[in-house]
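Each chain you see keeps its place in the complex, though not every chain is here.
Labels run A and B following the written order; every chain starts at residue 1.
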């Protein structure tokens, strides 16, 4: 049964994940996720599940692959010009850690400024990362992003939170 | 500028429209009065207010309205405006109440709209010969409300035609959606996606039956899905719903020509029929069984083989029977439109069916996904491209005259025909210049 991760290690890990997104280092970013890991952005508050209720995004490996491939497609109209992002990650708290499985649940807050075609927008919310931690590597099993305005009327969103 | 009948007539030719119909705020204001103030506008589905006292609030031509179930039989639609000082009586989007209470001075209303209590007492109005039972003390009713198989529509024009007749053959798209439930029952569930667009409402309503855009505008997503799908799920294996949903958007021209388009009175239309991008979804055995148990093999086959792509009940309602989702149009300004996507559960069908509808909604209609954003971008680019004054007209002249009468009383044409757009603008001009329009205006 292994020791829990330090808050600093968790912070650095989340910073790295965010940085990959801001710097569009998609392969490195995707590599952080375990097989079939979920990336979920619910469309309503306290939404119980992604199957019986619509979500802004609910992706596992397959859809993630498609989206990331699309980023490279020459005819992705809505990505010309590109959107850019900067993520601030804060309020990192370790909610639980299971020494046996190495599974830990990390809660954080984020604000993302998104910029495209002369328009800057602000997004923010709470994020819950479920991580699988082993000595050799850390993987994201679930990343759940609860936007403060998840049930709002929203325009195009084309960058991962 | 104030447009007269002549001006408006000159904005629509048999095969083209003036760019101002999309970018001029004055045209938009007229549309709100003459089209959205006359036509039947979709409000909600009865399953959203199942029990007496259940309410739902929305807007009708930008006006806040309140839908309330009074009892089993009666569903009432009121202007969401207090009879006292005019405050919105109900601010929440939905809920349940035995009495409807205004927050400002606490007047209360019954679910039939009648006034139940006046803070400070009704005697204050005695000198005016008024009591709380006086009509002006109750919630105002929207002139016309009717529903077709659970889908509630309303009109601000008291002399609007009867709903069923007005729907015409597009009613059969609703029928088919209902028939797809083994119990003949639909239920709105799984929440709503509200998608804000920075463009005119007509771009959306035209795009749905624009057969030529998908293979191009959605190439980056659909073509990618095809490639990845082929790699991961080779011949013989079954691709998962994600692939089955995305890949068909990249079908070739012939596929979309074959789907065909069909236009009807009042600007309505649908595309597809014998086939559509939904045609080759894997069957779900448990569902087929449930259907056949009720309808028998032949009828079940009839129902499920009707494969319409998009049905448009002009100007506000669109549905996809094959995947049980509807998209509702909410104009906000000349260059601002909200599209709502709702999912319908086939009562009596296995959850798997709902899960696929939900997945479809996420993938295609979510503002954060990979299909809608390219449509959004296309509308945005037209909204800005039309600022150029170099050319006045936008042509809708593909296959002019090549349409043929169909046995539903409308006309059909090959997929890439602009017939549907021509039909929409014929209707547009009717609303904008018609006698009704004049009356429509007096109404406000």
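In this text, a residue touches a chain if its C-beta (ideal position, glycine included) is under 8 Å from a C-beta of that chain, and two chains touch if they have at least 3 such contacts.
Please read these numbers as outputs of a predicted model, since none were measured by experiment.
For the assembly as a whole, chain copy numbers read A x3, B x3.
To be clear about the criterion, only the chains that are shown with their structure count from here on.
Taking the mean of the C-alpha atoms as each chain's centre, chain A and chain B sit 33 Å apart. Across the complex, chain A is touched by residues 189-198, 216-217, 219-221, 223-225, 227-228, 232, 240, 242-243, 246, 338, 341, 343, 351, 354-355, 358, 361-363, 365-370, 372-374, 376-378, 381 of chain B. On the chain A side of its complex with chain B, the touching residues are 41, 43-44, 47, 51-58, 62-63, 65-67, 69-70, 73, 75-79, 151-158.
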